[in-house]
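With one protein chain held back, the other chains of the complex are shown just where they sit.
What follows is chain A.
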Amino acid sequence: MSSERQSKNSSESKSSSQSGKTSDSRKISGAKSSSESGKTTGSKSAPGSKGAPESGKKSAGPAVAERLSVFKTYKLFVGGKFPRSESGRVYEVSDSQGAWLANAPLASRKDARDAVSAARKAFGGWAGATAYNRGQILYRIAEMLEGRREQFVREVAGGEGLSPAGAAAAVDAAIDRWVWYAGWTDKIAQVAGGSNPVAGPFFNLSSPEPTGVVAVLAPQDSSFLGLVSVLAPVIATGNAAVLVTSHRAPLPALSLGEVLATSDLPGGVVNLLSGTAAEIGPHLAAHSDVNAIDLTGADGDLARELEIAAADNLKRVLRPRAEDWTADPGTGRLLAFLETKTVWHPIGV
């Protein structure tokens, strides 16, 4: 390492030798100092770096300075920002073997309330964006995920106890799912809408429109592929989402927030809350400003209870069912959160 630097510097000093005596001498002194610093870093041998030849010779050298680990503070994603839980609570997230991975915020009902108002604020702009623009942004999310693939593979493997290969396959499938739904944004209207033949002098057109603010209880088992599979179709059609992550493995979801924040997705379109579906779910299900709820992450009794609460303001409800996240997603989830607007337009005979 040090020899490389030296040679590079010396070549520089050669090339600049014509530019005057003073600058020339400066270059040479620079080369000297860099070779010295190269030696010192080599002898200290930071973890992960390949030791310089000198360090190999010193068998009883100074103790290796161990680098302190930098732990990540996982936070919620609400309104395009990364707040801690309003309640100040966190809970321990552990891997499948029970070893501690990180602390995740434990969202409260007030975080859910804030998330719903952020989603409501973002809904108009997102629903009004062109389908083409939404598609571009969803594709951008896939691009951003691709760049942070290793991080997600690590988090998925830790949280779900998958082998590295298995986790990589899940992450790849999740990235591909964003691309799949990115393609659907400007095509769903043709599939779900169209002109209707009517018995009268009318031109009759149906077009699908987003439902509004959709609360999503993400699947508990598949922390990333399942999460993307329920989230992407909701926002692809122009809805705004308030999502409660898997309780056991929330880390990939919280990291996804960082990806969404850098993908041109307007703040508030997706809001991610880590916590328990049993605590936050009832408040979302009863919230009058939530237009639909996806109960995928709720188990039998809870799902029933939430569906009853959701009936108060006639929310659309997507009931939980056994799903294979690796299978072809189809358009079922896209169509679940759409309203059909039909226009009757008189025509001259």
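What we mean here is this: a residue touches a chain if its C-beta (ideal position, glycine included) is under 8 Å from a C-beta of that chain, and two chains touch if they have at least 3 such contacts; residues count from 1.
The definition used in the following text is that contacts and distances are computed from a predicted model.
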Of "ABC transporter ATPase", "Peptide/nickel transport system ATP-binding protein", "Electron transfer flavoprotein alpha subunit" or "Deoxyribose-phosphate aldolase", the UniProt protein name belonging to the chain not shown is "Deoxyribose-phosphate aldolase"
Among listed residues A:247, A:283 or A:333, the absent chain is touched only by A:283
If I consider the whole complex, including the chain that's not displayed, which of A:116, A:157 or A:217 touches that chain? A:116
Interface with the unshown chain - residue positions in chain A: 113, 116, 120, 283, 286-290, 312
